[in-house]
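Inspection log for the structure reproduced underneath, given as structure tokens.
With one protein chain removed, the remaining protein chains of the complex are shown where they sit.
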Amino acid sequence: MFVSNAWYIIAEPQELENEAIVARTVLGKRLAIYRGRDGAIVAMEDRCPHRFAPLSLGKITDRGIQCAYHGAEFAANGQCVAVPAQKNPPDATVDTFPAVEKHGYVWGWLGDPELSGDESSIPDGFWVSGDPAWIGGYGHMESIKVDYRLINDNLFDITHAEFVHPESFGGEEVQFYRDAKRGTGFRDRGMTYEVGDNHIVFRTHAAALGQEGGPLWRSLLAQSRGLDDWPEPIDFRMEVYWWAPVYTSFHITVRPIDEPDADPVEIYNLHAAIPETEASSHYFYRSVRNYGDASMNAPFIEAAQAIFEQDKPVLEGQQEVLGARDLLDEDPISFRGDRLQLEGRRILNELIAAEAKDG
Amino acid sequence: MFVSNAWYIIAEPQELENEAIVARTVLGKRLAIYRGRDGAIVAMEDRCPHRFAPLSLGKITDRGIQCAYHGAEFAANGQCVAVPAQKNPPDATVDTFPAVEKHGYVWGWLGDPELSGDESSIPDGFWVSGDPAWIGGYGHMESIKVDYRLINDNLFDITHAEFVHPESFGGEEVQFYRDAKRGTGFRDRGMTYEVGDNHIVFRTHAAALGQEGGPLWRSLLAQSRGLDDWPEPIDFRMEVYWWAPVYTSFHITVRPIDEPDADPVEIYNLHAAIPETEASSHYFYRSVRNYGDASMNAPFIEAAQAIFEQDKPVLEGQQEVLGARDLLDEDPISFRGDRLQLEGRRILNELIAAEAKDG
Partner (left out) sequence: MFVSNAWYIIAEPQELENEAIVARTVLGKRLAIYRGRDGAIVAMEDRCPHRFAPLSLGKITDRGIQCAYHGAEFAANGQCVAVPAQKNPPDATVDTFPAVEKHGYVWGWLGDPELSGDESSIPDGFWVSGDPAWIGGYGHMESIKVDYRLINDNLFDITHAEFVHPESFGGEEVQFYRDAKRGTGFRDRGMTYEVGDNHIVFRTHAAALGQEGGPLWRSLLAQSRGLDDWPEPIDFRMEVYWWAPVYTSFHITVRPIDEPDADPVEIYNLHAAIPETEASSHYFYRSVRNYGDASMNAPFIEAAQAIFEQDKPVLEGQQEVLGARDLLDEDPISFRGDRLQLEGRRILNELIAAEAKDG
């Protein structure tokens, strides 16, 4: 159950350096992803139409990509343009898929190509990820045996943090999540959420809740100022943004409590659970921030990885229990804190149903 | 093809120490098995009804068990009793299964709970296993890819010993197995068997067959008396007891041939092939004896393990050959020595058929 007509992250730009060809299955389609010599990124069915060898085993040529087995070459539009020792190549094509580089990622469109002009499913919130003013690193994990929707649920579900991640971001700030009220911005209430047509946003403002900010967030402020620690209260804000179908960002803002006009420390942690098959996913993530230098990147990526490693056994356990069944078809009970997660599932199901109706 | 209405070993008591929660599939059901803080043992569906995370990933609390994912808590009766930051927990339950601790094992009942009061399928012969006067050790192997019935056949089949275990208990005593006559006790004949409604017992008495007892059994007598060896003939008796559906004990009795009134050396080797799925089993075993101290336990358990390691490739080979087919449906030829094994299969099939009729 995928949303087909959407842009999905299919690669990190640096994976395509040095004429590398990435083999990756997305939405059940085997893709060969590469950057041609003209600089354009190509996402192509990973199957030579001659003898069905994976094109990802081949190499980049001036004309496009060359099959490793018998040397046939295909242009970026999938057309066969050369066959060794044969004057006219056969009129054969490989399926290709729209692909763009944007916001620091390579995105592919696997649905109706007519609709690919609509880039609204490339979440604006990911812009920072491609902005050189923001410093950070990439991570990803291939082929996790978990339905992307379970990862999605997990990312946009703050209530699990105090149980699965108690020592990191599962602090007291997130325990108020269940009390979030509909609203906008950070000023009106300590905890608000909005539900849009294809996004959900949740905001928490620790100071408005009378809190002084947890140690993890204080340490970021200390780090940004070259201090060992920051013992004073802080103004901590977090905005969790989910865009259908599979994108979540955590935007953290930290200021000294008594410096309301100071430039804040800001971090974006970006997450994408890309469907590989109905029961497996690629998990891409990125952490960018507005201070420091590249030498600080690794710890942030390692922290994101470590947090996901805590989630992974739970997610894999869910998948094992569910097998091929859909969570919502199994009559789960839901808690008060599941409101936003269920809104996310509703949005996703509506998008899938709309495609089924149109298709 | 399982007997559902029976008590099955589902854990060793020491697996539940220190608030450990055991995840184990029995008769195709995923179970979380643990001891609550009130001391009572609980066997529960290993699935939180909220988001289907395995409860076995959780932890023990004062109220029962708490899910690792979102902190919901469930009492020993499966009732949801607490949800974080929510006044009234939803009216939700997890399936629970009768469980008792008896004879040194944890037993679970996965069939009709109304019938669980009948403890006759907890074999009396296992009583020694929980009696502190008997000294011994536990062993088990998880998820062997073999139908429990093939392991069952193997355990209650002496005829394979001279081929698979020639250097250990496959001695001359067991070669007479095929000549066993119906009868009771050790006195009337050298080799007898009885077939009951849900048990089979086979007895051999080496002295009555004119034998002096094999070296393995003599060494036990020597060990019990602190000697290096025992060169004299011995009075060796073995009683092999099979209780439907899956329990077998080997009771060995050894005395000096000229000390008919001496307290004998006694050993019980207890075996249980617990169905995990239709094609895989958990194998629990235990060896207890009436002499020595705990320092001698390990060699007995290692010997039992080593013997099963000899059987394992044969059993796995049978399973591979049979695949999902039932041995008896495949028209196997049978030998004279298979009588008791076939009686055991008949008893098992009658129990299964009776349940199918009632259910």
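Note that the chains are named A and B in the order they appear, and that numbering of residues resets to 1 at the start of each chain.
One rule holds for everything that comes next: a contact is a pair of C-beta atoms (placed from the backbone, for glycine too) under 8 Å apart; a residue touches a chain by one contact, two chains touch by 3 or more.
Bear in mind that the values here come from a model prediction, so they are computed numbers and not experimental data.
Contact with the chain not shown here comes from a single listed residue; of B:159, B:211, B:224 or B:249, that residue is B:159.
Contact between chain B and the unshown chain involves residues 153, 159-160, 162-164, 175, 178-179, 313-314, 317-318, 320-322, 327, 330, 332-337. As for the chain not pictured, it touches chain A at residues 30, 46-47, 49-54, 57, 67-72, 80, 83-86, 90, 92.
Here is the rule we use: only the chains that are shown with their structure count from here on.
Chain A and chain B have Cα centroids separated by 49 Å.
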